[in-house]
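Other chains of the complex are left out, but the ones given are in their true place.
Lettered A and B in written order, each chain numbered from 1.
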Amino acid sequence: MTTQKKLSLICFSGDFDKAVATFTLASGAAAVGYEVNVFFTFWGYNIIKKKKGRAFQGKGILGRVFNFLMGGVGNLPLSRLNFGGISPKLMTHMMKSKNVATLQELIDAAVALRVNFYACEMSAVILGTENDDYIQVKERLGVAKFLHLAEGGQVLFI
Amino acid sequence: MTTQKKLSLICFSGDFDKAVATFTLASGAAAVGYEVNVFFTFWGYNIIKKKKGRAFQGKGILGRVFNFLMGGVGNLPLSRLNFGGISPKLMTHMMKSKNVATLQELIDAAVALRVNFYACEMSAVILGTENDDYIQVKERLGVAKFLHLAEGGQVLFI
């Protein structure tokens, strides 16, 4: 009897490039039979918001302003050489022209391959958002439960 | 006989948000019985300086200038949308108003829960600082000793 291999990712950063890394790892591992858990927290939580543009969401003035400023998956900045948001668009163009999966395609693949999405309880409370504001969040977790889920596998902080 | 679970964190970044992540993980894991080791290096080393404001510390002009520029735990920048240091203060305000532990409370919890703090030998040498400049450093380590400590547990680079 063999146990299923496991990869758990803490998706902390909301940068475009690190989101590409997260979903490349998630979908790539799921494709070869790994159980994959992605825990979205802080800026990373922003990647899976249903609203892809800027919107005042959540509760409390500050929560709403932060949600607006972060935008959604359509506004992720590159961690370097962002040039006011032009670079992520150029990079998506390069990925398409080289037949490499774009970020949106990688997210869709992760969903299709049944990657488990978990949300950080604390981030949700601070921003005042609901599970329904995000795509396919299985559950909201704290540290203890996440560590329990990740046990016996690899864990990366991205 | 069961062995104690273990979590080891390399706290490299000195960003406010990543410091929150480090100490949330550290205190959360310690609270459920994990042995937790945090290895402070580079910018992360700055988080546990006793002096929370800006101060010329350490040896050599450059070491002293870097220490001053980094400031202490009271000067950690947000990795994005920092707005000249206003955002970490707003975020602390949001955390308090939602009854979520602030960074200082998380650090205090980690200390109370006997999380082991280790300092990077190399960072200390470059900055010319002493153990006594930091809160509760158990020992100064290099890579080999840290890897040995972390063996058999999860390791995250933050």
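Keep in mind that, in the parts below, a contact is a pair of C-beta atoms (placed from the backbone, for glycine too) under 8 Å apart; a residue touches a chain by one contact, two chains touch by 3 or more.
All figures in this text were calculated on a predicted structure; none of them were measured in a lab.
Engineer: Full complex copy number, with 2 in place?
Structural biologist: The complete complex, not just the displayed part, contains 3 copies.
Here is the rule we go by: only the chains that are shown with their structure count from here on.
Engineer: When the centre of a chain is set as the mean of its C-alpha atoms, what distance in Å lies between chain A and chain B?
Structural biologist: The mean C-alpha positions of chain A and chain B differ by 25 Å.
Engineer: Of all residues in chain A, which touch chain B in the complex?
Structural biologist: Per the touch definition, chain A meets chain B at residues 10, 12-14, 41-43, 60, 62-63, 66, 69-70, 77, 122, 125-126, 128, 142-144, 147, 150-151, 155-157.
Engineer: Which residues of chain B touch chain A in their complex?
Structural biologist: Touch list, chain B to chain A: 5, 7, 17-18, 20-21, 24-25, 28-29, 31-32, 34, 79-81, 90-91, 93-95, 97-98, 100, 154, 156-158.
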